[in-house]
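Every protein chain but one is kept in place in this view of the complex.
And now, chain A:
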Amino acid sequence: MAATTETVEQVRAVTEQKYKYGFTTDIEADVAPKGLNEDIVRFISAKKEEPEWLLEWRLKAFRVWQEMEEPRHWAKLSYPPIDYQDAHYYAAPKMKDRPKSLDEVDPELLKTYEKLGIPLREQEILAGVEGSEGRSPAIAVDAVFDSVSVATTFKAKLEEMGIIFCSISEAVHKCPELVQKYLGSVVPYTDNFYATLNCAVFTDGSFVYIPKGVRCPMELSTYFRINQANTGQFERTLIIADEGSYVSYLEGCTAPKRDENQLHAAVVELVALDDAQIKYSTVQNWYPGNEEGVGGIYNFVTKRGACRGRNSKISWTQVETGSAITWKYPSCILQGDNSVGEFYSVAITNNFQQADTGTKMIHIGKNTRSTIVSKGISAGRAQQTYRGLVKILPKAEGARNHTQCDSLLIGDQCGAHTVPYIENRNRTARVEHEATTAKISEDQLFYCRQRGLSEEDAVSLIVNGFCKEVLKELPMEFAVEAQKLVGISLEGSVG
């Protein structure tokens, strides 16, 4: 969440700072020409000065992708065809185009930040980079602006502990053996239409490696921002937690208000070895489009974690309030015996937003356990679907799953749908599914208003109560801001 609430100005400060010190020269650059072909793939790879194996991998993915069909039949989403040739696949921030002052920044966006209470603390951290070390609480931030990682903070301090936290393009040069070993090992380049596209054209993202037995002492955070018009964002995140290590990672995203739809197709891969634990939290606040449903981000994301080791654990916590379309199923492959997968989700759709989101829990190892708590809130004319798969393979003796899936409707023109898939191939496994659907009642609203709360504050309070089980899973500093975001997302949904 830290990352989500950075103002445009904060990011500008960082990019300018980087420019001032002239760390890189390609930051002055460029937008690749529109369209997608092998030359563009080669262009991106060359920009990143990538090794041959990575270029080959990209090209393999691109060739597979050309043969693939966009999955338009099973998700409950409707949108016009996407012209994949009508977007730029590489854009790096240009200093000259940065807004000169806040006056040039979209006032609507600023208002949102203002309502979120622009966290000065994070501004310090981002702008102060190395200088703000020693102040608490410490959060290391990697900012990805359009296609390029612009700054990673606290690097030195983390390096002392052997932790690698940098952009993935940097990691390709710094620790190629780790990248080569794990990239595509959880989400292969043949996985699905959007993930395969990402393999071909991913531009940047974060890389994290936590060595054996190390408990990462601070939250690691990546801030994603799409700024350039007509640009797709394809970031790639890879997190590896070696034996007995622990890391908590946060991801935040924003985008400016634009009338056209922009494509975002990210891939996140997590690998947890024996006794390792990864906690991955997302606050997704991409531009959702306006009240009439014009504009907004198309968010087609593949997130998957592999609990490879015994007793390993991966938790996904997501607060999804943005995007015109969300297509996202953060999953856990529970391979190691006694491994644990968790999915905590709040998804809010208002106006014309559509979300088809959920999770997959694949139980392979013995005594693997998974918990799914999904809270969906739909308002306006929004449509929301929970889609979840719990799969117990024959060798998963004693596997357990508990799924709780609650929907809350505001108004009478929105929809909530629940589509659970359960495949159980082991007699000793136990799978539980609970689902509820409710509306905010007139009684609740009147009760709150009689006590002095405005209708909007009442809705925000009631919805936050509804989401509490999930919000409490967020790291403390971010939970408060997430609560505010919940309220803001639903403004104008009643009355």
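By our rule, contacts are C-beta pairs under 8 Å (C-beta built on N, C-alpha and C of every residue); 3 or more make two chains touch, one makes a residue touch a chain; residues count from 1.
Here is the rule we go by: contacts and distances are computed from a predicted model.
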**Q.** Missing subunit (named according to UniProt) among the choices "ABC transporter permease", "General L-amino acid transport system substrate-binding protein", "Na(+)-translocating NADH-quinone reductase subunit E" or "Fe-S cluster assembly ATPase SufC"
**A.** "Fe-S cluster assembly ATPase SufC"
Q: Using the definition of touch stated at the top, determine which of A:Glu177, A:Asp412 or A:Asp443 touches the missing chain.
A: A:Asp443
Q: Tell me where the left-out chain touches chain A, residue by residue.
A: 441-444, 446-455, 457, 461-462, 464-469
